[in-house]
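A single protein chain has been omitted from the complex, and every remaining protein chain is retained in its original position.
Here the chain labels run A, B and C in written order, and each chain numbers its own residues starting at 1.
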């Protein structure tokens, strides 16, 4: 994946949201299937509904800054997803929006800070820690990787690429875990042997964001 | 099938009822299956329940005449079977009981008369005619055969053997018929291709009665 | 066979025991023969409305025993009509000087057994035979139309009339009137499994439905590919409307019934479609009933019933009722 020092504009963020929506639509059945194994078979449906709504909001109301786009995505997810993932992803985007403020371009450090703030938002609401078999298991290593990529001077696409790779590994590693949060926790030991749907969607989104950002540069 | 001119005693009638009960128990699943195809899957269950009850009644209350046994069977069937077959078989036995009066032994003519009276009872209640795909399609040829066997001097076991054979043929021939009475009639043309459960149970009972009477002589 | 049962032969008796335990204020259960009777029966000088039939259609009939509806119900074995002595016992428990009205669904077994009981009864007994199922098109070459969903509406309205003190003549006339104005049709998405049979009553492909079914796991008149809710509702509603026929301007009660395993979320959805289709034809829905009231064990499917109302029927429908399954 190539890297570039170019900042991430409002238009880039919108493109990323659009690509994220296409990705969850494309992977809808996979996410439903994962959630069917250890949950209630709706995660793909929830994510598709939420991101479709987000895209339509973002496209109809012109936002001036990356932060404004992220905030609109946040409130749309909150008011259209429901379930556990709605408030959690919603809070993540909300905190990310606050973290970036009203700058008009995001650099690598800003992207890493946004991810970190997003993760803190999920933790604040959901109280999950690493190892609980949730989206945190993708998000937490992603934040670490993003911070270190930003620290070594990478721009947004490099930061996101690092984050995405870490998130993918983190998601894959949820397979062996016993869930301690969310619906899957009711299964006890039987939750092991399946990838967590929320961790998978986190990795999927980050991968898509990284690709879009990389491609557009 | 051998014949004998010996009369049919009270004890013989009781033995026949007992054998009839064993036969419907043994063929319970077959009768359920036939009724499952074109009815409501209970004919075997109904017949088993009714004849078990009849045997227990007949064995506990000593009857003095064949007619008294037949009457007890009739009332027990009426009060323990329900469905269409309960009142129909019940009426058949009731009319047969009246037909034989209080003689202590039945000869061939008496058996044929009992069968005829029984069939008239079924017709009176159920209004079915030959070809409607009901027990009448077994009973009616059985009565004809019984009368002619009695006419040519056969005793009870010969009369019953002739009746049974005709009933078997009659039952088998119901397969091609379209039902016009009972539950199977709701199926219209789709009722063709299946043997009528009530015709089958009639043939089964007559066959068993013939065998018991033949064997005991 | 996936069922919560002990011995298949004991299902009805054990179920009635649970029912007695569940509703001590509303009813009592007599066993051997099995009869479910209003807690306060016999009710002096009131016509006793008595119904019954094979079990497996719950809440029909025992769930409708109580104030404003049935005086007693006679539950037979699963899908098998009760015997005359059970019907006689119900008559004996409820007759209170004003006679008995027997509500019988038109099946050979039910008709024969109730007929025998009526003949043997020494009190004033009238019978109404419900035959509302338009799926049976040809009544000459069949046992005649089956009694299905319309039975509940008839039991409620005649039960209300009896509660009010109307005499046997009047109750019987009302029963005939409801019978002449009510029509139904049903569809199955899956087959029921009779406990003593242990396997489904018919085999239906994953994408098939059975149209014009009765309530006993008898196969319907024809099989068709599964359709959308719109298609299914239209296939039920059109023949019902055209049969009576129901005309523009008519006021009706619309009863959307689950055959058992079709859940409320689907049933309300279907009900909404039926309301819309009736509105499009100018038929005015004035009362409704939506729920699993005339079922066929765990069969998936539904039926639609239309009753053409008049002022008296509407007014009787609205009077208080207090039974396990219907209460207002």
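Criterion: a residue touches a chain if its C-beta (ideal position, glycine included) is under 8 Å from a C-beta of that chain, and two chains touch if they have at least 3 such contacts.
Quantities reported herein were computed from a predicted structural model and do not represent experimental measurements.
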| item | value |
| --- | --- |
| Displayed partners of the chain not shown (whole complex) | A, C |
| Contacts of subunit A with the absent chain, listed as residue ranges | 32, 36, 38-42, 45-46, 49, 78-88, 125-126, 178-183, 185-188, 190 |
| Residue numbers in subunit C that touch the chain omitted from display | 2-6, 11-12, 14-23, 55-56, 58-59, 63, 78, 189-190, 206, 209, 226, 228-230, 232-233, 256, 260-273, 275, 285, 288, 290, 292, 295, 297-298, 300, 302, 322, 327-328 |
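One rule holds in what follows: only the chains that are shown with their structure count from here on.
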| item | value |
| --- | --- |
| Touch-based graph of the chains, sorted into line, ring, star, complete or other | other |
| Rounded Å distance between subunit A and subunit C, as computed from the means of their C-alpha atoms | 55 |
| Computed distance of Cα centres, subunit C from subunit B, in Å | 33 |
| Chain centre separation (subunit A, subunit B; CA means) in Å | 76 |
